[in-house]
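Presenting chain A:
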Amino acid sequence: MGTANSSFLAGFDSVGAVDPSLTSAPPDTPESPGRRHKSARRRLAAAGVVLGAILLGGCQLPTFGAYKGSTSQARSTFHLWQGFFIAGLIVGGLVFLLIVWAVFRYRKRSDDVPVQTQYHTVLEIIYTVVPVLIVIGLFIATVVVENKVTAVEPNPYTELHVYAFQWGWEFQYDNGVKVIGQTTAAPTMVLPTGKTVRVYLRSYDVLHGFYVPEFNFSRYASPGYWTSFDLHVLHNGVYRGQCTQLCGLYHSLMFFNVRSVSPAAFQTWLHTTGAFQRQHPNSIGQLPAGIHANINGTAPGYSGSSGNTGNS
Partner candidate 1 sequence: MKVESLFLLFLGLFFGGICLWYWFWGYEDGGTMMLFGATLLGFLPGSYYFFWHRRFHGHKYFFWGRIKAAGDRPEDRDDAEMADGAGDIDSFPNSSIWPFVMGMGAFSLVLAMVFGVWLAFIGIPLMITALTGVTAESRRGGDI
Partner candidate 2 sequence: MTDVIEPTQTGLQVPEVPTGEPHGHAGHEDHGPSGILKWLTSTDHKVIGLSYMITAIAVFYISGIMALVMRLQLASPHSSLLSFSQYNALFTMHGSLMLYLFAGPFAFGGLANYIVPLQIGAPDMAFPRLNALSYWLYLTGSITMMLGFFVAGGAAQFGWVAYAPLSSATSSPGAGPDTWIMALVLTGFSAIFTGVNLCGTIFYLRAPGMTMFRMPIFTWNMLVTGILILIAFPVLTAALVMLFCDRHFDTHIYTAVGCHLVNGLPMRSCGSPLLWQNLFWFFGHPEVYILALPFFGIVTEIFPVFSRKPVFGYKGMVFATMSIAALSTGVWAHHMFTTGAVLLPFFSLLSLLIAVPTGIEFFNWIGTMWHGQLRFTTPMLFSVGFLFAFLMGGVTGIMLASPPIDFATHDTYFVVAHFHQVLIGTAVFAGFAGLYYWYPKMFGRMLHEGLGKWHFWLLFIGFWVTFMPQYVLGLLGMPRRVASYPSNLGWQSYNIVSTVGAFIIGVSFAFLLVNFVVSWRKPIPAGDNPWDGQTLEWFTTSPPPHHNYTHLPPIRSERPTWDYNHPDALNVPHGKAAHTNGKTNGKVRAGV
């Protein structure tokens, strides 16, 4: 990671000062022990969710395998996920127990013909009405969260135009700064932490999927129309992103990174890069070269857990 970063920043060094928060390694790199610990814990959580729910219920809910989310939008989604998971656990668990009970309790014991019961109106009404109520509850929660996740602020801190293409990404900032990268060199999207950024998304060719796992969010990049959404990143860090919608041959290699830095660092980066790009118009394509994924898809910068550190 460290060496990769320095080659990334080689471009900046020639133009001037770079904010230190950009050069320092992100808090949790894939190699750091913290990350291994976290992934083990996630594995455990996924395996023992039932136990976890019972033990931790009330005070602190487990993540149920999902990312806690590194944007404010992602946090809402994460809480909705917890809610749905618990609802699913209760309802699914109940049905599971009913099946298991029926299967073990009513094994064939004799040749008697059992009572030929066919209807039980009250029971049937109950198991129609109760699910309807549960569904209404789930729907209300969904709408509340969905409005938060898709809400666009009238005055975002900055705007960003993202173009997807076979097989890479182009990030265009307000002041004309462009970052382009493709399979051999994943591009990095730099964002200001703690500010709301409006992203406009579109594709040059086929459908692609803009997906950052730790943002709990994905959106198709489609030709023909713009779609937009807001990102409000909560912590500095590097988050891996990848194309999720099948887009042809090298779909598997369409990586990118999101790097969130302090607003001040963001501004410095934007202006130094902007100045650099004005002086070297041909450099646009190569700017982020060599930082992350190569053709084998190895080593996209990844902090793995920086999204999980905040308290929820």
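For anyone wondering why these and not others, all candidates are chains of the complex that A comes from, given by their letters.
Here are some notes:
The rule we apply is simple: contacts are C-beta pairs under 8 Å (C-beta built on N, C-alpha and C of every residue); 3 or more make two chains touch, one makes a residue touch a chain; residues count from 1.
If you're wondering where the values come from, they're calculated on a predicted model, not measured in any experiment.
When the candidates 1 or 2 are screened for touch with chain A in this complex, the one that qualifies is 2. If you check the complex, the residues on chain A that touch candidate 2 are 30, 39, 42-43, 46, 65-67, 74, 76-77, 80-81, 84-85, 88, 91-92, 95-96, 98-99, 102-103, 106-121, 123-124, 127-128, 131-132, 135, 138-139, 141-143, 145-146, 149-150, 166, 201, 205-207, 209, 211, 213-214, 216-220, 222-225, 227-229, 240, 242-253, 255, 293, 296-300, 302, 304.
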